[in-house]
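For this view, one protein chain was removed and the others were kept in their places.
Chains: A and B, in written order; residue numbering restarts at 1 for each.
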């Protein structure tokens, strides 16, 4: 709230959206970094601590998203179509939610042996949020659209790659894991991670349609 | 359909939306009441009967939602932005759907021993729909915005509380329940109940952005 009013005072109204989306992008990259640490750390205590850190960062994300929606209500002039701003903010918020959902379960279910598929999916998520950040920072001036389209293309292929890893991981789980409770837990985690990449793709699609309109 | 045409005759067009949203609110509170009965009743027959009652009320909700969408198509003048009406109606419809999904499974899976987490979650849902009703009834005149913002704040904290109960319930389930089929059934039920509170929060968020615009 305070930051939001602070922003209002110091910049032309529609600049607020760029600023808020960039803050979301920075925060998502931070979340992606902590996720990677979370899934490779060997010590359970550390893992729980990192998962809690992601939870905090996810709350920060909620605040930014909330602010974007409030600004959307208060501003008649918006840099992009209102629906696009709404879709983009929602997709980016979902990315944070699903990463948080995965990290919470990794800690809660005490997944203590390092897992190849989880590490691969987390790495793909990290790469995807880095690409999202590149594209989001380019929205402000739209000088170099190629940067946005390239990032979106890469996010799409990262998501396809995540699909394959997810399918293989689930198939392996059903074939080799005999404890159904472990199967349930692992599948939940794989699913949250894979869905996080879907949401990155959703965000990329919105940005693609934005540049089509404004280029 | 008849009611809808009845409404059209007796009130100015954009009043219809207030009326329909208030009917949805009343119906959701009714659904919340029946849910609470459903999860505490000791007799299976009674439980099945109450679950069927929720199913009927959910169908009523579908009709209201359907009517709101039709009115949205027929009216050029709407009291709020079209997207907000669409988002709000969808979120409220989802609340009913997820409560129905939970009650249906509680009956179908014959969950006959009273379950602490289910009762707590159902109670939080009931409180949330009561808050939703307060806020929705205030939309008509927007005289006392404080009533809406307070309700939205309470719905948000109810949803956070539901998250914690859900996490604890699932963790307990995986730790103590040895029958994986029971784990699956219970988790499905917990999930539907928890998602119902998420949808209450979505509805609250839409109302918050509505008052930001129209206050």
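Just so we're on the same page, a residue touches a chain if its C-beta (ideal position, glycine included) is under 8 Å from a C-beta of that chain, and two chains touch if they have at least 3 such contacts.
From a predicted model like this one, the values you see are computed outputs, not experimental measurements.
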*asked:* Can you say which of A:39, A:184 or A:200 touches the chain missing from this structure?
replied: A:184
*Positions on subunit A where the hidden chain makes contact*: 83, 167, 170-171, 174, 180, 183-184, 187, 205, 208-210, 212-213
*For subunit B, which residues touch the unseen chain?*
66, 69-70, 72-74, 82-83, 86, 104, 108-109, 180-181, 184-185
